[in-house]
Every structure is written in structure tokens, then in C-alpha cells.
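Here the complex is missing a single protein chain, while all its other protein chains stay put.
The block that comes next holds subunit A.
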């Protein structure tokens, strides 16, 4: 490097040199200048002048006039850059006498010679190629993060954190909604179940569905046709008082609106004419129903007094199959919402 500095020196301080010397030296320095850039390369041009010395001096001597005049005015550092650009063209012409750059290139490229210079340059270029390939590869393969600077990375990380937080919040929100919906659908299912159950219970009471269970069977035979509607009504009342839940008389379901009326040769229940023997299918607790009918002065005794015969038998499985269609009330409206 010190060598290069020495050589470069005359180029930078031209006025102090003798005029004749100056032209020669400076034209050399100037022609070498482009490589003597202010950076690390600076030494190159100066040092390089050592090796191809013969060629250089020859060149410099050959056209000192053509270059010297323009170079003298260009000598200050400031104009170095301008020189660089302007100086390009004259050079090939100046070197044309010895060898052109093209010839040098061809000579360097084709017959491959193994010299120290070539090997060293090859090594450095190998390193360059390696670095280039590594960099290109890492840039292309790992998106933009690999080459990113620290502050950029920090910013990206922050953004990601924010985003994660937002998404986490959203997730919690959605999970809450899901739980809520699940609960509510569970509740709805439960409510539906209860409603169905209630509908069945009410259906039993209203006579719209069949019923079965333990109960009794009351059979009233009336050969003398002495039994009238009020007696059957008494029997029904008695049964209800004893807790009967579903009652059917000769395939007519007895419900809240059931009425009894007399008719010749029998009784009308809800307008259906029925005749003896009157068969009551009653679902309820047999231990309550049976005594209720048999008590002294009760239904059975009263019927017997009228020459009718009543027999009560308990059963574990009474089936009440007769149904009533539901009539929609015309006037009564539910007062509860």
C-alpha cells in the first residue's frame, strides 16, 4: 500500500512537479486513476504500475501531448470523477499500439495458464461466488425474514404478537358463543322433552292419547233397564273422587266435558248411545278405587238396590284406548301467556 501511495502522490500534487516530468507521470497516474478510487482499491492502480512498467511508460510517452494538456487541468481531486468518465474513450486508442483491452481479455481467457495471479484470483472469485450463491439462496428460500434487520424483525414480531392477541380474543369470543349456543340448544332440547311429556300427560287427561296402567274394571249389568244417567254419573264422580285418571265407558272416553243423558233403552254419553252391560275401564290406584265403589251406601249398593248388578275387579293392566278428538274452544282463551 505504501508503494501505491508513493506512486499516486505525484498525480495528486501535480503543480509541484517539473513540467516535463509532470506530463508523463500524470498521464500515467490519470490513466490509472479509474481504479485508484478513494476506497480500498486505491493502492491497486499505483502498485499495478510496477509490474507492467514497460508497457506503461511506452504508452505514456507515445501520446503525452494529446493527454497532457487536458490532464493538467483535471488534476485536482474534485474532478476525478469527471475524469473517470471522460477518460474512458481515449484509453483504447492510446493502447492500440501495444494491445487493445479486447485482445488482453481474449489472451487472458483463452489459453488457460496456471499462474499465481490466476490461482489467487480464482480463489477470491470462488469466495465471491460462494457468498453470492449463499446470499441468493438464503434470500430466495426464507422469504424476507432472513435478510431483515433487527428493528424490522422487532416490528414484525410486535405485529405478530398483536395479531396473535387479536385472534386469541376472537377465539375466546367464539368459544363463549359456542358454549352459549350448546347450552341453549341443550336447554331447548330439555324444554322440548318436558313439553312432550307434558303434552302426553295432558293428552291422557284430555283423552287425546291412549293410556294404560293399573286400575279396575267395573261392570254394571242392568237386565231391568233401571240404570239411568245419574247413576252412571255418580259412579264416575265416585271414581274421580278416588283418584281415577282415565276412564272409558263402553269405548267412550270420559273427560272433563263428558255429559250423560238418558235415552230410551240406555244412556247417552257425549251423545253416543250405550247400552248395558256398562263396562267401566278405570286407571288409577286399585286399592283406592275398589273400596270407593264398595263402601256401604256407595255406588255398588245403590245399583244393587235398583236390581242392577255391579261387579268390580282390580287389574294390573287396564288399557284405555278410546280417544276423543280435541275441539278447539271458540270463546275460551288461555289467560296465561
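Here is the rule we go by: contacts are C-beta pairs under 8 Å (C-beta built on N, C-alpha and C of every residue); 3 or more make two chains touch, one makes a residue touch a chain; residues count from 1.
Please note the rule applied: contacts and distances are computed from a predicted model.
For the chain of the complex excluded from view, the name given in UniProt is "Membrane protein" [choices: "ABC transporter ATP-binding protein", "Membrane protein", "Na(+)/H(+) antiporter subunit A" or "Beta-ketoacyl synthase-like protein"]. Residue in contact with the omitted chain (choice from A:122, A:167, A:202 or A:326): A:122.
Taking the whole complex into account, subunit A touches the unshown chain at residues 1, 4, 31-32, 34-35, 37, 39-45, 47-52, 55-56, 81, 84-85, 88-89, 91-92, 95, 98-102, 104-105, 108-114, 116-135, 137-139, 146-147, 149-152.
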